[in-house]
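Quick one: structure below, then a few questions.
Here the complex is missing one protein chain, while the rest keep their positions.
Take a look at subunit A:
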Amino acid sequence: MSIGLVRALRTPCPTYNAIRSLRAFSANPLSLEKALPPRPKILETDLVEAFLRGSGPGGQKINKTSCAVQLKHLPTGIVVKCQETRSRELNRKFARQILAEKLDVLEKGDESRSAIKGERARVKKASASKKAKRKYRKLDEEKGGVEQDGAESQEEGHGTGPAAVDGVPARSAETSPDGGGVEGPT
């Protein structure tokens, strides 16, 4: 099937340009795989949003740099906080993404978008490390010395970004400053 697709792309046709622009996206082989489930959506009516600005006068008298956004999902009671960027609007977007991911995991478990994504990344990494191992073993064999390399099975770090979820404070304390798991706005 994929061969047919490639052939169809090679033959010039009226919509060639459109397809070519499509191909620019399909440079990533992952996208030829089964599409990820859609990004989960949250109803705005289920959310309570708070901007944590602390007490004090506000306005010209004070200059705050924090623009943390806290979201509470009413049906589940999950609370998510985001202070990743200096822009409150971006933090609002990120907080919604983090919350949506958490709800998705809660609801679908292994079938959720982030779990599938993580699994794909894990498989990819495992195959890469397997290939690397094979290569170096071969090199070593050619040299003559057959040594066993230490098994390198790193658990894939699946950061949750800067979100602090109630009940899981340990994780939020560990998050890297670059906010690993947070996806940019699309």
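The rule is simple: a contact is a pair of C-beta atoms (placed from the backbone, for glycine too) under 8 Å apart; a residue touches a chain by one contact, two chains touch by 3 or more; residues count from 1.
What we mean here is this: contacts and distances are computed from a predicted model.
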Checklist entry - Looking only at the UniProt record of the hidden chain, which name from "RNA transcription, translation and transport factor protein", "S-adenosyl-L-methionine-dependent methyltransferase", "LSM complex subunit LSM3" or "DNA repair protein RAD51 homolog 3" is the right one? => result "S-adenosyl-L-methionine-dependent methyltransferase"
Checklist outcome for this item: Of A:Pro38, A:Pro57, A:Gly109 or A:Gly144, the residue that touches the missing chain is A:Pro57
Checklist entry - Touching the missing chain, which residues of subunit A? => result 51, 53, 57-67, 83, 85-90, 177-178
